[in-house]
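All protein chains but one are shown at their positions in the complex.
Now for chain A:
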């Protein structure tokens, strides 16, 4: 029998429907892979019983003729989504042991659609990081290894799976789950997807409800799926998206049938190439892959036009004011009183308890961002930093609006490098931030954007290409992604060493 864990979401759905295998067999096969991959540290909590229960229900539904869109499909859940009765930590010590009494909207939609949960996936603490090195529960390791560095894969340097959705990316690439949820505030779906050779889409801001997702920067946070291919992303997103009255910024729009409308025929479409994304001194493999992507989209029938996004260089600095400002406000809720950790030193009063709790419960990167955010929002600096950044954000959004007057989608690299080694960028926070240079502008503008694998670099590591679309045009993004996917023919996978 074929290895069920090599199947995509569509493959599992269709095969289960056709009676080729049972959902229980699928759940057990993936749970076995999860149990055998502790070395990757992709999961904080494993929930094989949850996956099995959903699988039994899926098999019963098949017998009764009441199959649902994701019947028989087990997935991974980023540990930023509140799951009723299952520990939800945001990879922090602060929320260690926190068991939500309710379910997030997005995860509830997935369970209602028949999916099962294999476990809660590791991430950067409070989704703050680009390498999954800020988790309180340890680094996630990418299944990929460079093609040099010794005869034994196991002994070669450990690479970052990207972040913040690094548990999701690592688990999918290693075939521990066929798909997973991610969240993207400034690239946290796209960059990890690119690092491990999978696909991931951040939809238009407001498509997926934020209710029950641990908040980082609320004007930027957006959930989305990560999976092995574009079709699977479309299937997952259809289930995850939709209006939710419990999120004040939820979009009250119908959810399109993205999967049914997938088409890689780009005749009549214009693809914009932003000249400001040609960075000096960038890894030549990245630029070469970008050029290859341009050729693929031309081959699919698209016309390629040069566009300008003049404020690109200011996107990252604006992001690193806006996101920490919102984070400092959002994370004020962790006070040691209502939930989560409490550190009450002997004889301490309320204020000392707050300070001790937050010193103990937050990791260094989280503290750094809260401090930056507190500073830029403080009296006397608010206008110079925060208001200025929000004005620049308006200009960045305007850049995209003007560019989309002459093109339908934009093609760019996802990240300025392939996966880097663990520890390579942790000494200097700024060098880590710069890895999100291509991802952050679309986040600031709330636009749908996805990463698809395009090929391997000279070190044998995956490189992703990013497609950015107009607001609400996930279909255009998915279709261009599909055109690249079909032409890139990316089938490489990490050789097993774990």
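Rule of thumb we're sticking to: contacts are C-beta pairs under 8 Å (C-beta built on N, C-alpha and C of every residue); 3 or more make two chains touch, one makes a residue touch a chain; residues count from 1.
Definition applied: contacts and distances are computed from a predicted model.
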item: Complex member absent from the view - protein name from UniProt, among "Cytochrome c oxidase subunit 2", "ABC transporter", "Aspartyl/glutamyl-tRNA(Asn/Gln) amidotransferase subunit C" or "Spore germination protein KA"; value: "Aspartyl/glutamyl-tRNA(Asn/Gln) amidotransferase subunit C"
item: Identified contact with the non-displayed chain, of A:236, A:251, A:418 or A:482; value: A:251
item: Omitted-chain contact residue, chosen from A:69, A:317, A:421 or A:460; value: A:317
item: Touching residue (missing chain; options A:66, A:263 or A:387); value: A:387
item: Residue among A:27, A:110, A:233 or A:370 touching the omitted chain; value: A:370
item: In chain A, positions touching the absent partner; value: 98-102, 204-206, 219-220, 245-246, 248-249, 251-252, 311, 313-314, 317-318, 320-321, 328, 332, 335-342, 344, 348-356, 358-359, 362, 367-368, 370-372, 374-375, 378, 384-385, 387-395, 397, 428-430, 433, 444-446, 471
